[in-house]
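Note that this complex is displayed minus one protein chain, with the remaining chains in position.
Then we have chain A:
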Amino acid sequence: MKYVDEYRDGALARSLSAAIAAEARPDRTYAFMEFCGGHTHAISRYGIEDLLPANVRMIHGPGCPVCVLPIGRIDDAIRLAMRPEVTLCTYGDLMRVPASRNGSLLKAKAAGADIRMVYSSLDAVRIAEANPDRQVVFFAIGFETTTPPTAIALKAAEAKGLANFTIFCNHVLTPVAMRAILETPAAAGEPPIAVEGFVGPAHVSTIIGTEPYRIFAQHYGKPVVIAGFEPLDVMQAILMLIRQVNEGRSEVENQYIRAVTTPGNLAAQRLTEDIFELRDAFEWRGLGIMPKSALKLRDAYASFDAEVRFAVETQPAADNPACECGAILRGWKKPADCRLFGTTCTPETPMGACMVSSEGACAAHWTYGRFRAHEKTSTAPVRRAS
């Protein structure tokens, strides 16, 4: 496939690996966070950690929208779906996320709730159009990448005059979460994570551009290299980060210049701005309640807001106490450190959200990494499924 295969070349990956080993100074260590689940997935799938020298460590960040959605919001979606008049449209990844009281959307569907999996936000609009007697709710989640598609769906529903289409909005913002990672001290007894630089999001950046990351380079002194999702993209970005650290620079650099421009996608930004505004605060799994970290529909679009139409009141809900997703999302722990990993918790029977989405750290580690002989920074044994 064009623009894919050439960025997966194995021989070139080995040469890049040698280049990284040559430039990484042996007298120090490097710790970089890939914010995005897409990068976590690529790093696990292509075994990129095995291609890095032992003193270069990658920390998996919280950039998986399924993983950071708090349980209370899944509970809300289940309650919405259980209403007899409602058809809930959701992206497939959310179906198996564990909710309170051992529930999930999948189980709610089995129990008779009208839940449809959609590929595109516009599929939800089509379902609303075809079923005028149903209240169709689109369960909108995701970072800046997925927000403009939700906006397009709202505009399409508005143009068609659909009165039975609403959005349950859970869109969240990347830069706020990156800041939280740098600002939150480690929990008592946990080692502090020393993120020295970020592999910046690929597709989020196609929308928001490179400017929002400047604060990390300038204020926090952390280099950011925006990178594509293919393995060679990630490796090149790591090389660029090592160079910045070695040269004492902290800048925003763009490895993914084939798709990311400095201003980003202005049309998408305008549309998002028109329809959404900041929430005062929103809860993220693992990161807690963060001010101004998520979006809601503006009052002008209240008639499309499921939270308004169905008077949604989110109840706080606790995660499974044995699940370490929270610590993993912060980079404090690795999947193999969780005692449920690979035994009680597998992609077939996920106990936490990190095991559900293919971009979740636990799922990626289960699928591609669990049999790797060495674990660079974790001393916990890698558990195998029994």
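Just so we're on the same page, contacts are C-beta pairs under 8 Å (C-beta built on N, C-alpha and C of every residue); 3 or more make two chains touch, one makes a residue touch a chain; residues count from 1.
We adopt the following convention: contacts and distances are computed from a predicted model.
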Protein name, per the UniProt record, of whichever chain is missing from view ("NADH-quinone oxidoreductase subunit J", "Lipid II isoglutaminyl synthase (glutamine-hydrolyzing) subunit GatD", "Hydrogenase assembly protein HupF" or "Dihydroorotase"): "Hydrogenase assembly protein HupF"
Identified contact with the non-displayed chain, of A:T210, A:N265 or A:S293: A:N265
Given A:S121, A:Q135, A:N170 or A:T210, the one touching the chain that is not displayed: A:S121
Touch with the omitted chain, as defined above, among A:Y91, A:F304 or A:W332: A:Y91
Per the touch definition above, residue among A:T29, A:T184, A:N320 or A:S358 touching the missing chain: A:S358
From A:S15, A:T262, A:S303 or A:T367, residue that would touch the chain that is not displayed: A:S15
Missing-partner contacts on chain A, residue numbers: 1-4, 6-7, 11-12, 14-22, 36-38, 41, 63-66, 91-93, 119-123, 142-143, 145-146, 148-149, 152, 202-203, 206-207, 228-229, 232-233, 236, 239, 255-261, 265, 267-268, 271, 357-359
